[in-house]
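First the structure, which I've put down as structure tokens, then a few questions once you've had a look.
The complex appears here without one of its protein chains, the remainder shown in place.
Residue numbering begins at 1 within each chain, and the chains themselves are lettered A and B in the order written.
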Amino acid sequence: MEWMVWTTPTLVFFPVIAAILAGMTVWEIASPSIERRGFLPIATTRGDRLFIGLLSAAYLHLMVVGFTPLSIWMALAASILWMLVLMRWG
Amino acid sequence: MTKVRNNHAWWLILPMLLLVAFSAIIPLMTVVNYSVQDVFDANTRFFTGTEWFREMLNDPALQAAVLRQFAFSLTVLAIEVPLGIGIALLMPKKGWQASAVLILVTMPLLIPWNVVGSIWQIFTRGDIGLMGWSLRELGYGYNITASPVDAWATIILMDVWHWTPLIALLCYSGLRSIPDAYYQAARIDRASQWSVFRYIQLPKLTNVLVIGVLLRFMHSFMIYAEPFVLTGGGPGSSTTFLSQSLTTMAIGQQDLGPSAAFSLIYFLIILLVSWVFYTAIMNMQKDKPDGGV
Partner (left out) sequence: MGESEMTDSTSNSPAADARRRRQARPVTRQWRKRALMATYIVFVLLPVYWLLNMSFQSNTEILGGLTLWPEDFTLEHYAKIFTDANWYMGYVNSITYVAMNMAISIVVALPAAYAFSRYQFIGDKHLFFWLLTNLMAPPAVFLLPYFQLYYTVGLFDTHVAVALAHCLFNIPLAVWILEGFMSGVPKEIDETAFIDGYSFPRFFVRIFVPMISSGIGVTLFFLFMFSWVELLLASTLTATNAQPIASVMTQTKGASGIDWGTLAAAGALTILPGIVVVYFVRNHIAKGFALGRT
């Protein structure tokens, strides 16, 4: 795995994503999600909202890193907050 | 069709999943790793954090390439979709003519992409190419190595030549699935040709057209070999699209870090656009009684 040139942040990042996916699977088995309409314009399941959350978080990080002097941790905090809102009311 | 809930279906997916994961997930993780470092080789590398992303997002050449890419993709869609529908309406439906036309129309899709570039390079050269020579004889100073307008027009013409068949074939199959009774009813009602198209044919085509637009958008968004062979991205960088900028950076200059960051940005654009299309397709199929995937 040497050629994959791992670093600590990425070595943390991927297991976190994997854990989220695993957690969602367990949750889904425990109580299957029902499609519903929240503040988003389309009906979504839990998994859809997770995907929308992750994708928008990625764009948010890019915007913060590319075009503002803000720290990336601000983007991370905002993303987590947004993710919670989305999962609950989206 | 109603589907059975059965999580054992995962076993049927597994072999495919492992293979695609090997070709997609491992490389993608590597790209992420590259993007946060300055890599010389496996042992000589420095952590750079978000530096490459900042640099790539603010690089004027790349910003220009992104805009150029969108301009190109939207232009070819605007030409190929109506043209493809038109050709599908013209294609004969029965007999040997139908087969012959089908094979001829499909042909451009089966030519290796760099050969498509070569064909058009030969065809458009001012000295030995039929089109280039003819245009010059007609008094137009056609020159794709000097004039960005000529280069753009030629690349768009090449793409129309290459990919309109895809839309045409999609629509052709959509049209063939319309029962004859519909046309007979229209004939009895004395419906004009336009209303037959508007109220019978077009609704049947929406489904295939969404797939067509999705495929065409994605393929035009990753266009590489054809313009690379035809114009080499020039004159200047007027026909350098995203894939070519990326390949030059990655292979030509061996800048692993920046090109990896660029790859991820490129990938995120694709991801967003294909998600929007996919959601649209799925919602359309949901409205129909037989459901979708």
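Operating definition for what follows: contacts are C-beta pairs under 8 Å (C-beta built on N, C-alpha and C of every residue); 3 or more make two chains touch, one makes a residue touch a chain.
Quick caveat: nothing in here was measured; it's all calculated off a predicted structure.
Engineer: Could you tell me which displayed chains border the chain that was left out of the figure?
Structural biologist: Within the full complex, the chain not displayed touches A, B.
Engineer: Taking the full complex into account, find the residue in B:Val36, B:Ile85, B:Ile200 or B:Leu246 that is in contact with the omitted chain.
Structural biologist: The single option touching the absent chain is B:Leu246.
Engineer: List the chain B residues touching the unshown chain?
Structural biologist: Here the touching residues of chain B are 1, 3-10, 12-13, 15-17, 19-20, 22-24, 26-28, 30-31, 34, 86-87, 90-92, 99, 101-115, 118-120, 122-123, 127-131, 133, 161, 165-166, 169-170, 172-174, 176-177, 187-188, 193, 204, 207-208, 211, 218, 221-222, 224-225, 242-243, 246-247, 250-251, 256, 259-260, 263, 266-267, 270-271, 274-275, 278, 282, 293.
Engineer: Across the whole complex, list the residues on chain A that are touched by the chain not included here.
Structural biologist: Counting over the whole complex, chain A touches the hidden chain at residues 3-4, 25, 28-29, 45, 47-48, 51.
Convention: only the chains that are shown with their structure count from here on.
Engineer: Find the geometric centre of each of chain A and chain B from their Cα atoms only, then give the gap between the two centres in Å, rounded to an integer.
Structural biologist: One centre to the other, that is 29 Å.
Engineer: Using the touch definition up top, name the residues of chain A that touch chain B in the complex.
Structural biologist: 2-7, 9-10, 13-14, 29, 42, 51, 55, 58-59, 62, 65-67, 72
Engineer: Quick check: in the complex, which residue numbers of chain B touch chain A?
Structural biologist: 7, 26, 29-30, 32-34, 36-37, 39, 42, 45, 47, 49-50, 53-54, 56-58, 265, 268, 271-272, 275, 279, 283
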